[in-house]
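Please read through the structure below; I'll follow up with questions.
Omission of a single protein chain aside, the complex is shown with its protein chains in their original locations.
Right, chain A next:
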C-alpha cells in the first residue's frame, strides 16, 4: 500500500521538559482526505511542525511519499505544502509577490510562477487583490492566501492546520468545495480543525490525538458507527405543559415546545414517534443536539490517556 505520510514512534520533548508527543504511529494513504483532531495542546501542531522541519523531533521516523525526513529532507519538502495555523507571510508584501517569491524558493522560474499564481488567485477569488498588501486583506482572504501559497509548488501532500479558523460560514463552505476538488484531483490532504462538522463532511479517515498519543485511528464511517446514543432535539407543534413519559427513551423538556430525547441506535425512532403520537404530541422538526463526531470526540478525549500522566 502506498502511503503519503508514514510516522513511526514519533516523540518530542521540548527543552523545557514538556512532552508533546509520546510515540505516535500514523499512516495516511495516498489520495486520502484525513482528519487529525485533538484538543488544544494535544500535539497536532507539534506533529505538523516536525513535518515542516520547524520543530526538531526527539526520536522516531517520518516519511512523506517514501522520502525520509532525516536522510532526504529536501525531497520530502518538495512533496509537502503546509498551511500553518498562524499567518506567517510578510504583511507588507503584495499578494502576488508573496506567491511568486514562494515559488522561487522551490526553484520555479518567475514566468511559470506568475501563471500559477494567476490560476490559484482566480480559483480562490483573490485575483482582484493581487496588488494589495497582505496586511490589508480580511481574515478569510488571508487564510485563502495561505492556501494559495502552499499550493504554488503543486505539493502531493497538503497539510492544513485549522484553515477555516475565524472564517465566516459562506467562505468556509467555499473553501470546503475547493479542498474537495483538490483532493479529487489527487492531492492528499491532512486537516486539523476545531469545527468537527468540517472533518465529518470532508474526511474519509481520522486520527484523534490527546496528550501526545493517538487515541483513535480509523475511518470516519467506522468511528461514527461507534456512536450508540444520539441526543435529538424535537420542536413540538403545540406547547406541552405536563411531563411526557416515553418508555425506553430518556428525555427532558427544556421548555414547553422543545423535547430532548436520547435515542439508542438499537431502538430507532419508530417507537419514539408511536409513543408521541399516542400522547397526541405533534413534532414539527427534528435535529441532532450536537454534531455526531463532536459527541464521539468528547467521549474519546474524556476517556483518553489522561490517566497515564505522571
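Note that a residue touches a chain if its C-beta (ideal position, glycine included) is under 8 Å from a C-beta of that chain, and two chains touch if they have at least 3 such contacts; residues count from 1.
Convention: contacts and distances are computed from a predicted model.
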item	value
"Transporter", "tRNA 2-thiouridine synthesizing protein B", "Transport permease protein" or "Heme exporter protein B" - which is the UniProt name of the missing chain	"Transport permease protein"
Per the touch definition above, residue among A:102, A:164, A:187 or A:213 touching the missing chain	A:102
Options A:44, A:78 or A:116, residue touching the unrepresented chain	A:78
Among A:11, A:52 or A:201, the residue in touch with the chain that has been omitted	A:52
Interface with the unshown chain - residue positions in chain A	14, 49, 52-56, 73-75, 77-78, 80, 82, 84, 86-91, 93, 97, 101-102, 104-109, 149
